[in-house]
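Apart from one protein chain that is not included, each protein chain of the complex appears where it belongs.
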Amino acid sequence: MKKQAGLAIAALLASTTVAGAEGVLNIYNWGNYTHPELLERFTAETGITVTLTDYDSNDTALARVRQGGHGFDIVVPSDTYMQTWITEGLLMPLDPAIVTDRANIDPNWIDVPFDPGREYSVPWAWGTTGVIVNTALYDGDINTADVVFNPPPELSGRINVIPEMSDVMSIAIYYHGGERCSMDTDLLRSVRDTLMAAKPHWLALDYGTVDAYVAGDFNAGIYWNGATMRVRLQNPDFAYGYPVTGYPLWMDNAAVLSDAQNPEAAMKFLNFILQPENAALISNFARYSNGILGSEAFMDPEMQGAPEIDVPSELAAAGRFGEACPQEVNDIHTQIWTEMLQ
Amino acid sequence: MGGNGWKWLLCAPALVVLVLAASGPLVIVAIYSFLSPGNMGGVTWEFSTEAWFRVFFRRDIFEPDLVTWNTANLAIFWRSVWLSIQTTVICAVLGFPTAWFIATRSPRSRPFWLFLITIPFWTNLLIRTFAIQEMIRNNGTINTVLLWSGLIEQPLQMLFTDFAILLGMAYVFLPLMVLPLYAAMDKMNLSLIEAGYDLYGSRGAVLWHIILPLVKPGFIAGSILVFIPAIGAYVTPRVLGGGQSLMLGNLIALQFGQGRNWPLGSALAMLMLIVVVVALVIYLRTVGRSDGERRV
Partner (left out) sequence: MSERGAFSVTRIPGFGLIAITTFVLLYLPIVILVIFSFNEGLSQSVWEGFSLRWYEAAFANRQVRDVSIRSLWLAGVAAGLATVLATLAVLGTTRVGRFRGQTMIYALINQPLMVPEIVTGIALLIFVASIKVQTGYTGMGYLVAAHTAFCIPFAYLPIRARLETLDPALEMAAADLYASPVQAFRHITLPLMVPGILAGFMLGFVISLDTVVITEFVKSAGQDTLPTYMLGQLRRTITPEMNAIATLFLLLSLVIVTAFFLITRTRGR
């Protein structure tokens, strides 16, 4: 009996050390972001087994990989973090011999500021951070950050803001006409005052499950487009607004780590998700666009022409990609943020 | 001194694991609190006391020469301490009678009650916290029952308040109070209690003069086990408090995460460590002293 237990333990210890050997691909991705069928399909096509490990923030992923000894092959960083990943040499350039279908990427998503010419990464998903509003309670204009920063009485007290400091700060800075990493003290003062004045109207700063909106815990908030779509599919009263003063665009990108154990399998996987029918699975799962030409044809019908997915042309220009701010700016943002949440 | 070798030998395996996997790494945190923040997280190896300065003071964002107390950090600090004290008291008030109830069952049924305490805790903290969230949300079970019974007309806002944080922490940490209390009560010498009745007569006096001193080791263990994880709580304030007012654990996590200021996070963590140790020493000294007096 004891012997068996000992053997079982030894087997388990051993099985995890061989991870990274041939035929195994280790993906490190955001939690609940990967369609299980995507991995099954990949294994069926290539015979490579896939292991998926989750993270919950860009900072965790970066800290984890920077320290080395992680055993991952693929990571999916957001646009603001891409430059850090690239300049620190954490990513491996795409291998054109294996990643042959780069032409499938929408031309709009090739010369992106965070990875010019797509030398290191391929699109995973992209979206916007805007506002969600229960239009049954409020029938005014929703394409404004005022629904959160200066809310009408019918929404006040039932507002949830995602606890993403950079997104919320960006919307507030754009609201005052500033640039994302501006050091202008007058601007920052107004931003702080706006946030401090808005805070009493907010109920929570939670990632806020879709269920909480559907259940009526929240009537409005700052939210992601895909999540808002999942809310709307359950409660059609909810609508997504694009603040006209400016709102963050974001894109998560799949890339191979420079110390990957199995770079060949990893490159194969990147090429695999460049295929429209595979990219569509990513979108169907999380309800975000993916930037791969022709993938719309394979998407669920409710994705086609969804107002959260198709940015209205008159509001498209207000969407901006951010950058990671220098430490001194980030420190000020953190200080404002802490003051607000004290 | 020579006769103490076996004591060290018995402790050695535990100490090796602890030094390698808990205390050793902590030295790194102490060192980090005196370094400068790195680009996008991490540190650069330049000595600096800026992090410690920032724990207590802040330069006004708009007038850099103006230095004031960092009231935001201090407010969060105090909040955490206060909520943790309340949690410990709630756990003690509920836990003592519960442990007593278990300890006074017949010896055969005691394990059953003991297991009943631990069963909910076989589901992990996040699931339990979400279960509470479901229960106290506006259209959750409690509000539904209250509305149905006519006691209230509008749903009570319980979720995303300090009440929710307290409820969640007390719920999560309760067995950490009950189990050590029970362990101390279980082998209590009942003849002492009988003698106590002969001496004092009243139940209250027996409880105060006989029972409480007897279970004190369990009580001390329970309070420590509840207070310390409570002060560093991260998940409960985030999920039940809705993250709209930070606790210390969240503030530290913020610095290591989106704030990208690891030295500041390290300094806050070290400060918390110091406060806990000081509180612990004071607590054990006071409790220990009154114990000595009583024995006289």
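For clarity, chains are labelled A and B in written order, and residue numbers in each chain start from 1.
Keep this in mind: contacts are C-beta pairs under 8 Å (C-beta built on N, C-alpha and C of every residue); 3 or more make two chains touch, one makes a residue touch a chain.
In this text, all values refer to a predicted model and were calculated from it rather than measured experimentally.
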{"item": "Touched by the hidden chain, restricted to displayed chains", "value": "A, B"}
{"item": "Of A:209, A:258 or A:342, the residue in touch with the unshown chain", "value": "A:209"}
{"item": "Candidate in contact with the missing chain, chosen from B:75, B:146 or B:276", "value": "B:276"}
{"item": "For subunit A, the residues touching the chain missing from this view", "value": "9, 12-14, 16-17, 19-20, 26, 28, 30-33, 36, 51-57, 60, 63-64, 67-73, 207, 209-211, 214-215, 227, 230, 234, 286"}
{"item": "Residues of subunit B (touch criterion as defined above) contacting the omitted chain", "value": "1, 4, 6-11, 13-15, 17-26, 28-29, 93-95, 97-98, 100-104, 106, 108, 111-112, 114-128, 130-132, 134-135, 137, 139-141, 171, 174-176, 179-180, 182-184, 186-191, 193-194, 197, 203, 207, 214, 217-218, 221, 224-225, 228-229, 231-232, 234-235, 239, 248-249, 252-253, 256, 262, 265-266, 269, 272-273, 276-277, 280"}
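Everything that follows uses one rule, which is that only the chains that are shown with their structure count from here on.
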{"item": "Separation of mean Cα positions, subunit B and subunit A [Å, integer]", "value": "34"}
{"item": "Subunit A residues within the subunit B interface of the complex", "value": "57, 59-60, 62-63, 66, 81, 84, 160, 163-166, 185, 188-189, 192, 199, 202-206, 212, 215-217, 324, 327, 330-332, 334-339, 341-342"}
{"item": "Contacting residues of subunit B [partner subunit A, same complex]", "value": "37, 39-42, 58, 61-62, 71-73, 75-76, 137-139, 157, 159-160, 238-239, 242-246, 251, 254-261"}
